[in-house]
Every structure is written in C-alpha cells, then in structure tokens.
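Okay, structure first, notes after.
Excluded from the complex is one protein chain; the other protein chains are retained at their positions.
Chain nomenclature is as follows: A, B, C, D, E, F and G, assigned in order of appearance, with residue numbering initiated at 1 for each chain independently.
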C-alpha cells in the first residue's frame, strides 16, 4: 500500500500538498514544529495512490512517497 | 540654368558627388584646399539639371543648388 | 527635541530623506531597489506623484544616475539613492555629473561589503564618497546626517549646495540610520527652495538665446586642463566656505573622539559616560565629510589625543591625520562587515589613551 | 638596456602589457574598446587564440569584469583592461572579486577626466585604484610601471601576486605609457608562471571533493565581520611584504621628488638636471602604489623636503604626507586634464624648495 | 530614565506594529525615542523583531545589545534573544507559544495568542502583550497608547480601534487583576 | 647625444611608419629610443604626427615640447608644429606640398612627394624624407635603416624593400649630390 | 516498498529560507532532480543570482558561483569558455535577468554561448521587498506601484523570452509554470531539455518558469498558484517559444 512521509520540521505549512491530494489525505497539525510553524500530517488510511502529486508540489521537499 | 556651388574649403574630396552626378559635371581639382585635401569643382557648362543628387549625398554639406 | 509635540512625525531615516527631498523641491527621482534603502524608493514612488514630479524605477542603478544627469541637465532638482553595491555602479555617472557641472543629490545608505557583503550598516564607502570612486579629478560634497531629523534637514541643504556650486552632493547614511525611526519636526524651518538659483545653462530649447550644451568632453588641446583648473577653484571655494561639524565638549578635552553619522551617536554616549567618570572627553562630529572640517582640528594642546571611531577599518582617520599633520596623536577604533564599535569598546579604548593626570 | 640587441622588440606599452600577460600564462581576456588602450585589446584579440586562451570582446566593461570574475572562479589566470571611464564602471565587479578572494588583473591606462574628459594621459585615478572606488572594505594591489619594459615585466609579477594573495591587482598606466614604443627585452627572465599556486577553491565540478562555492555574501550574523577581519589580516601581510619602489640618489638628497609611472621619467630627468646644478636632489619612485612604499620614507634629515609630482591635483601626495607624518616638509606639483608637469616646471619648483646652503 | 525593549516573534504577529505603537506613544509624550527593525532577508522565513528605546535624554545607538525588557512572542525568538536580557531584567512571554525552560530567567508569561483568540481576533495578541508590558513598566502612559491606537487606525475603522484598545486593556489587567 | 624629432603630415603619408623605421634603427644600434604617436580622435580629419627621441642615455618624457628636428610633410602640419622647433634647429619640409613663408625658419625643403611619384610610388615620399633627414643628422646609420626596412617588410615583398630602400637612398643623395 | 519519490541527491536536506509556498523551492528541486538524472553533479557549475535565491548554493550540493546582481550570464560565459567540459547554468530572477542584467542576457544569448538558463519569473523583486519587476503585470500592485503598474508610467510587462527567441544564437526557449503538479512535470522536462542541449553542444537554452511569490503578491500559497494559472499565463503564455 502506497504511503508518504512528511518531514515535519522542514514543513512550512504552505498547504499546497493538501490542495493537490486527490484523496484528501493530508491535513494541518495543531501542534507547532521546531520552526514554530504548523506542519501538515498524513492520514495513512490505505487510500493513498502513491501519485506523488503532494511531493511534486511541495516547495520544501518535505515529502517522500513509497509504493 | 541650374547650377551648383561647392564650398571648396569644407570639401574633403570624398568624390561621392562625382559618383552620383548624372551629367558628370563634377571633377577633382588638382590644387589643394586649406585642409590640404583635393576638393572637387563644378563644370558650369549649362548641362546641370539642378537635380541636387550631388548635394544630397555630400557628407560635408558643401554643395548648394540653384535653379 | 523637547516637549513640542506639534508636527512631529515618527519616520525612518529613509522616509525622512525622501520627504526632505520632496520638501526641498526635488522633482525628479530615479532609483533601483536595494536594501537597506528600499523605503526611500518606496516613499518616492508614492509621494512624488503628489508633487507632480517624476518618479522612475529605473532598469538599473546606471540608468538611474544617468536619468538624474538628464533631469538635472533639463534644469530640475533631481536625485537618486541606493546602497553600496549600487553606488559602485554609479561611479561613472557621478563623474560625468561632476564633469558636466550639474547639480544632483545621490544618497548612499551604506551596507557592509565588499561585493555583495550583506545588508548590515557600515561606513566603508567613505573613501569612495570623499575621494571620488569614479574617474578623473572631481569632488562631491558629502554630508553625513546622524539622526532622522538631520536626515530630513540636510536634504534641503544638499539641494541648495548642489545648485549653488553645480556639483553632485552625496548624502552618506548607513543601514541603521536608514531603517531606524525617530520623531521628526516637519516642515523644515528655512528651506533652500529651488528657483533661488537661476539655471541659465539648463537645456530648455534654445528659444531666444544661444544654444546650450551640457557636456564633460573637451576636445581642443588645453581646454580640459583649463576646465580642470576651474573645477579646482570651485573646490577650493567650497573647502573654505562649507565645512560643517558639531563639537561636543572639545574645549578642555584631552581625548577627542571623531565620528560621523550613526557612529557619532554612539561616540556621543561614550563621551557622556567618560565625562561622568572624570575623563575629559569631547567629540568632533564632521557633518561635511568633504570638505572635511579641518577647521575643527586647529592646533590644540599637543598632549591631547584624537580617537577616530568608524564602522570601517580606518578611512576617515586618514582625513583626521591629514588635518592634524603630526601635531597631536591620532588613534583609531573601528569595526566593519556589519560590526559596530560599541559604547563599551569606545570607552575602553579611550581610557587606554587618555593621558594619566 | 645597453647594447644587447638580441630579443629586443619595439613595442608600445599597451602591446607589452598584453604580451607580458600572455607570457605570464593569462588564458582569459575580456575587454571593451576605449582609447588609449585599444592596442591592448587589439593585441589580445590576435594573440590570445595562439595560446589557446579565450578572448572575448564583451558587450560592456561591466560584462568584461564579471567575465574575469567567472574565468578566475574557474581557476584560470584572467584579466581585463580599460581606461578611466570604463574602469569606473568596473568598480562593483572589482569589489566582488575582492570579496570573493579571486585573483585577477585589471589594467587601467588612465586618461584625463572627469566624465568623458579626453583621451590624454593623466594620473587622476590614483585614489580610485588605491582606496577602492567600489563598495566595502577592500584593497587591490596597485602596480605602476614607468617604461614599456617594466610594463611587460610587471605583468608576470601581477599575476603572481594575484594568485598568491587571491586578490585583484591593478596595473595603473596612463595614455602616454600605453601609446609610446620602446625596446623591450623578451621573454621575461623569471616568469611566475601559473601552476605554481594550486587553486583548490576553483570551480571545476565537484568530482572527488566537497562542493566549492565562490561568493562574497555572508548571511549569518558575525560571519561577514569575521571575513572582513581575515581580509584585513591579508592586507597587513601584503603591506609588510610587498612594498616596491625605486630610489635614485636619495642618500644625501635635500629635496626628494616622489613620482610614479610616466611622471617619474620626467622627474628623473629633472633630478639629473638638478644634480648637475649642484642641488642635492633624489627620487623615490613607488612601483607599488598600494601597498604604498612607506618604507622608503623612513626618517631622514628633518630639513629635507619631499616634492610629490603628479599628473593630478594631488592624490599620491596624501600617501606621502601620511607616510611622512609631519616629520619633514611635503610639497606638491601637479597638473591634470591632459597637462603634464614639464621637466622645467619641476626644476623650478624644486629650486624654490631646496634649502639654501 | 532610559528603557530598552526588544520585541520578537513571527511574521504575522504584528511585532513591528507593537514597537511602533509604543514608539509613537513615547513621542506623543515628548520623550526621545528610537525604533529599529530587523530588515532585509533576515525577515524571510518568518521571524521578526524590533528594538525600541525610550528615554528622557538624547539616544545614542538605536541598537540594543542588552535589553531592559524582552517581549517574546514565539519560541525561535526566545532562543535568539534570551541571552540579550540584562541581568535581572524582565521578559514578557507569550505562553501560548513559548515558555522558557531556563528557570533563572525572570519571565512573566501569559497566553497572549489564546487571549486574543478569545477577544475574537488572533492578530491583537500583540496589543495584549503591550498592555501587559505597560502594566509592569510604566514607560509610557496607557492613555497615550490608547490615543495612538486611535490615531494610527485607518479612517472609519472604529471597530479596529475598539478591539485593539480592548486588547491593551486586557493586557494591562492581566497582572493587575 | 639626444635627438628629438617630430614628424608630421597627413593620414596617408606614412608618418607613423617613418617614425617607426627610425626608432627601430636606433634600437638596432643599441640606443635608447622612444616613439610616441598622436592618437585617438586627433587622428580624424587626416592629420598625423609622431615623436621620436633617440639618445645614448635613458629617456625621460617621450613627449617633445621643443624639437631638434621637424619633418613636415604637409601644410597644416607646418602651422601646427613650426612653433615647436628649438631655436636654430632644422626643419625638413616636403616642398611638393608646403613651403614655409617665415624666412626665419631654417628649412631644408625638397619635393618628397614629387620625387616619390618619380620613383613610381607616391607612398615612399616618407622614405625619401627619412633619407634626407639622415643625410643632415646622422642620428642612426643609413645601413641600419636599410636593414630595418628589409626586416619590417612582409615576407616575399622584395619589391617593397627595394623601392623603399631606393627612396631612402634618393633622400640621402638629395643634399649630398 | 520502494521509494518512488525521494529527495534528490544534489539537494541538501536542509530547511530553506524561502517563504512558505515560494516557487524557488520547487525550482531548486527540479534542477537537482535533473542533475541527478543526467548524472552531471560532478561536472556542473551553477551561477546563483542576487535575488531571493542568492544562497541557492547552500541548498545545491555541487559547485556554485555567486554573481553580482544581473551579471550571472557574464560570469557563466567565462566559466563555460574556459571549462568546455563542465556543464554551466545560471539561475536568475526577473529583476536579475530582465532588468539590471538585460544587457548581459541579450549578448550572451546572441553569442550563442552553450549555456543553460533557468529564469524564475515571479513578477516581482522578492529579495528587496516586492517592488515592480520588468515582468510585473499591468495593474499589479507592488511596493513601487502602489496603485498598480501603469503602462504609461512604468512600461509594459517585458517578454524577454520572446525577444531572445529572435536571436540566431539561441537554440531553445520554453516558458513553463509551477501552478500544478502537471505543470511542474512539464517544467522539469523543459529543464532537462535545456541541460541536454548543452551536453550535446547545441547552444543557448533557456527555460522561463512562472513562479509564485505569495509574500509579495499578498496571497496565500494556493491562491498564488491559482493566480498564475488564471491570470499570469494570459500575459505570459506557456509553451515552446523557440
């Protein structure tokens, strides 16, 4: 089952990944990261397509995709 | 009868006027002018057309044309 | 400053320079963005239009200085501003302005170098400003404000001098001065407005008069030397008439700090502290960097010591040495590359220098 | 010079500089035409290809100096040349080269200014060369040849110093030196060829090593000051080690002329003439203008007088004053704007100064 | 009297405004004042700070090496500036986002962000902090600050004036109450 | 011995070459020598001049204020340089194009241009003048000059060498004969 | 399980100084991926601009040179001419390439230098606080055009790629965008083409990338991308220009 990992501390919370995920598997975290920003998190519910849309658009290279 | 005048002392002897006169009325002088250059002279034999080709091409604005 | 609240506005140095220029009748500004003077070009971009003046964000600093050349040639008060690397690019243009004897004001909000360096404040373009970073034998009048109020005030002085002597005037600030906000009293009391100086040499179209030519080129043998001698005469005049400086407690001082611009503020604090400790300290704050206020260094007690303090590794100190000419000790304290000598460092250095008595 | 006819070639200063550079292993030249240095770019355009080097006629002086930055960053010996207005345009680029610690050679065949001025010889860019016309706290080594032979010889010195210290070197000539022809002995005896200095910092692709970065920008607080201090250390080293000058008859002299470049030739004639008249005259000819040869001004008889002679209204004389520091008299004679102090003028001035004895 | 304050936080927290309101109020009271922002690329990546000095005398450097007060609105700012506090001086912290672990630091913490959310606008956290500061250090009068807020607001935005003034009041009352 | 020569004429007259041949010959003889051209926009409009100094000692300025010899190839050059001659010094003039009116000037005039035309190439007027000069001032040896002409000619152009050497010879013989 | 989208080797695993949602980060990654895929990391020499991307060399793990503002192509020209075997590219903003650097840009192109250019068109001067760029849209509000860019006063958005395409020395120019994963993939393809051209010695290649500056457009990152899609590409149409 495909999945992604998010580098929480590099994430700047731009939310671009959220906007492109066809399965809406990414959402904002409430707790802050080391930078004092709200990062995003991945809901690993088995629906991930491994389409890498999220990784492709991430400006901060936080996301890796596994299949 | 059309004719031209040539400002002998400004003439640099580039010979462009000679090259365009349809009537071949302009020729090189043998004596030098104040600049130490050979200027050109006009042969006023009544054939001049007043076409001003010579004046138009003269880079040193030496020629005036009368009709 | 005091208790007069009226007409006081909290402004940054950059804004005060821009507003000062506008109030002095500057009708043309061209510039190119660069930190730390972006508020200046920003302010101009908004407020120049209100005065029906011309604002141009130029394609480069070089275009900007040459636009200033053009606007000034056409007879209007014109200025540009930038920060160190951008000012380097303007050197040819400034040389042309000097050579064509055009009035113009150039603001350099200095940052640390060399090269791209960084955007922190510095005073490392002193040589460039006072000795001409461009080619040939020319000078600019160089003014160094030390507060936001003075930044505002000196703009009308600058345009006045530029017109009077037909000379480029450089206003030399630094990133700290440009960025900091302080209260400013508006408008300036006696504004040297344009129109006072006639500009019969300006390019306006030759109606009713002979052709005017604005140029720095002298073709015939001897003419350029003659022109250079004329310039030198003008410069001698300016050296005689236009030296400006502030003196603090120099009268009995045994140690006299010399500092300009932002640096002088810190030096002043140090002087106060030292006086409090019973050390006879004073301050000379050059306001004109060229002409350098040699007047302020008239012979004093041979035992005193001058301490030049700069946000540089020693540029103005050469002018201090040339002014003092071996007749008193001259010491130096400086930091650069964004470092600023602190009050403490100045005090410590001064203590080691002040004659034990 | 003498009677050795072998390998002597009649060359202009401009050509000798170009040939000297090529023999010193210069493999990159970029420039833009300007009188009076056109023979230099012309020579390079023909002969650089013979060495399999790169010649580029750049679109501007600015492009040229930044190309030199690039070629030097890539590890080859690189140079540019121009004359005064064009050198003004290179100031930002030179500052970057200094800031990135790149070796490079910049030739300025000075002409009279300010602005366009004219093409006649002058020495009015001394301040710009020695104190940095660009932004920030940097220095260039500045060499001033006085003959065509020396123009040739100093090129290999220049490239050697540039590599050794990773510093821009300015060769400061003037229109007279650039244009005149004299016999030149080729090749240079001991040529500081490239390859002596390794360039592990150069950009060559990161194969087998860590990434290299060439830059002048320091982002983190404190880093730029640290770098500036490092530069200052390097400059102190150069000031200690690299002062060069020629001395003529200074030993018992009561009047010592100080002059560089073309001017020094005329000063030397004057010294000979004066000595012939029984006036004890000597000459100090700085070969390095920065570092200025302060060594040559070690304390002498207090009654002597230094006479700085320049094709300018007084630039090098400041360095003379700073070196002498009030310990002897310093006088000045200068002309600019194309005028050159004549032997006669120098002699007359020297006569008025030499102590009656 | 000379008071040196460093105010630090993240980009959206109105750090610069906090400093400016304080500086304007000081000017309004006829005091000497300087305001110095962090500028340029430093601002990228979302940290912001400014330095305010208020005094009865002419001010030397606007740059603050050692502060009389720190107002710290987020965690990175604490790391950056905690060393800049004079010995024994006061630090005001936004406990919604940051709590100093170093117990030697004399910190007065309130959840400014949380409180602002309660007031209906997270953006006024800066004014709550300002009020809190003023309650501790009476550098300028509260009334001056309230007047300045009114003066600085865009015409016709009395809603903004009200919520900002309310936030200052809330801050003042935090420690008073 | 120091000899200062100004050579002046119009663009096409080979003025610079005349000076260079002389300078090369001096170098060939191991003398000190400088050659300084007029340059830049000065050259527009067709005048040309150069200055040559030949000496047994090191040479100071290559610029000549007062010349020991003038070689004047056309009229404008006479006007420009006649004042530059040392008192009593010699001027060599191209009488095909110029004859000094001022009788105080010590001028040696021959029709170099006319003579060159006779030799079959108007361009060698400069070499005729050079020969004439050398006959009067033995600054360098004729043989050196002839050798230099050979050296400077493009390979395979012995015709050029011949006519130029011939022109020098003709010049030398003008006053000798 | 395979990693199908991994952090490129040529890009350091560091947080960048860019604002959230800034296009520079995407563009950096694209270049790093292409460099990895072409296997040229050890041969490449980058020339970084003065602009927000001034410290690109901190992110890329290969040889880099800084260039003075606008002079990247002069620097790159020289590097490539003396090191023909290296792959040299510049990375430049619109202020850098199309304002102060216009002259260097045009003449390097005209000389047909065998170089690759990645041109980040974000319509604004990011580094200095959001002033008008030559590429700012008409009526775009910036720090120096508070009422919006007015052609009468400030001139028109400069289509420098179209101008460059006229030059015979230029081999390849394409304009792409970062507004969606699809466009990002196309951008990468173009960048790869531009590098491949250089490897094959075909001459000057340039990719103009429409890139968001959320900060100085005053928009959230997503809105900024939508703005590119809906508005910017009307003025700057995507596709192969040469």
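Throughout what follows, a contact is a pair of C-beta atoms (placed from the backbone, for glycine too) under 8 Å apart; a residue touches a chain by one contact, two chains touch by 3 or more.
Here the structure is a predicted model, which is why all the values come from computation and not from measurement.
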Notebook entry, point to check: For the chain left off this view, which of G:106, G:185 or G:202 is in contact with it?
Noted result: G:106
Item checked: Of C:67, C:87, C:162 or C:184, the residue in touch with the unshown chain -> C:67
Notebook entry, point to check: Given the full complex, what residues of subunit C touch the hidden partner chain?
Noted result: 27-28, 30, 54, 56, 58-60, 62-64, 66-71, 73-76, 78, 92-93, 96, 100, 203-208, 211-217, 219
Next item on the list: Write the list of subunit G residues that the hidden chain touches.
Entry: 99-100, 102-103, 106-107, 110-112, 134, 151-152, 154-156, 158-159, 162-163, 166-169
Item checked: Hidden partner chain, residues of subunit D it touches -> 32-35, 38, 41-42, 45-46, 57, 59-61, 85, 115-116
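The rule we apply is simple: only the chains that are shown with their structure count from here on.
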Note to self: So using the touch definition from the top, which pair is joined by more C-beta contacts, C-E or A-E?
What the structure shows: C-E
Notebook entry, point to check: Quick one: subunit A and subunit F, Cα centre-to-centre, how many Å?
Noted result: 86
Note to self: Among all residues of subunit D, which ones touch two or more of the remaining chains?
What the structure shows: 62, 92, 96, 100, 215-217, 219
Checklist line | Junction residues of subunit E, two or more chains touched | finding: 41, 45-46
